[in-house]
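Excluded from the complex is one protein chain; the other protein chains are retained at their positions.
Take a look at chain A:
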Amino acid sequence: MNVYVNSYVVVFVFLCLGILLPIVALTAGRFLRPHAPNAAKQTTYESGLDPFHDSRVQFNVRYYIFALLFVIFDVETVFLYPWAVAFEKLGAFALIEMLIFVVMLLIGLVYAWKKKVLKWM
């Protein structure tokens, strides 16, 4: 129990350090670096052109579909991990069950494949 709590204390300490380092470094940098902003410096970079409209436009729906696929297969791994850990106790029956589960998801992957969703333009 102590190991459990202490381990996550370590994780929390590492999180704090991970946030502190950028804060400390950027604050220290503030006293060292020059500060001379002007309008030209603060324009958005666009290979020498003046930026002509907001860049946050609608993006290709393809990205969304990849995100959906990712969610499906990442959730699959959430099921696969405990299965793999406990496999020794579960035995052959669990192996067949998991095979059926994965094959069902694979049908989805094959469907996406045939629908040419996995093709990147």
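Everything that follows uses one rule, which is that a contact is a pair of C-beta atoms (placed from the backbone, for glycine too) under 8 Å apart; a residue touches a chain by one contact, two chains touch by 3 or more; residues count from 1.
As a working rule, contacts and distances are computed from a predicted model.
Novice: The chain that is not shown, which UniProt protein name from "Carbamoyl phosphate synthase small chain", "ABC transporter, permease protein", "NADH-quinone oxidoreductase subunit H" or "4Fe-4S dicluster domain-containing protein" does it carry?
Specialist: The chain we cannot see is recorded in UniProt as "NADH-quinone oxidoreductase subunit H".
Novice: Residue by residue, what part of chain A touches the chain that was omitted?
Specialist: Residues touching the hidden chain, for chain A, are 2-11, 13-19, 21-23, 25-26, 28-30, 32-37, 39, 41-47, 51, 54-56, 59, 63, 66-67, 69-70, 73-74, 77, 80-81, 84-88, 91-92, 95, 98-99, 102, 106, 109, 113, 118-121.
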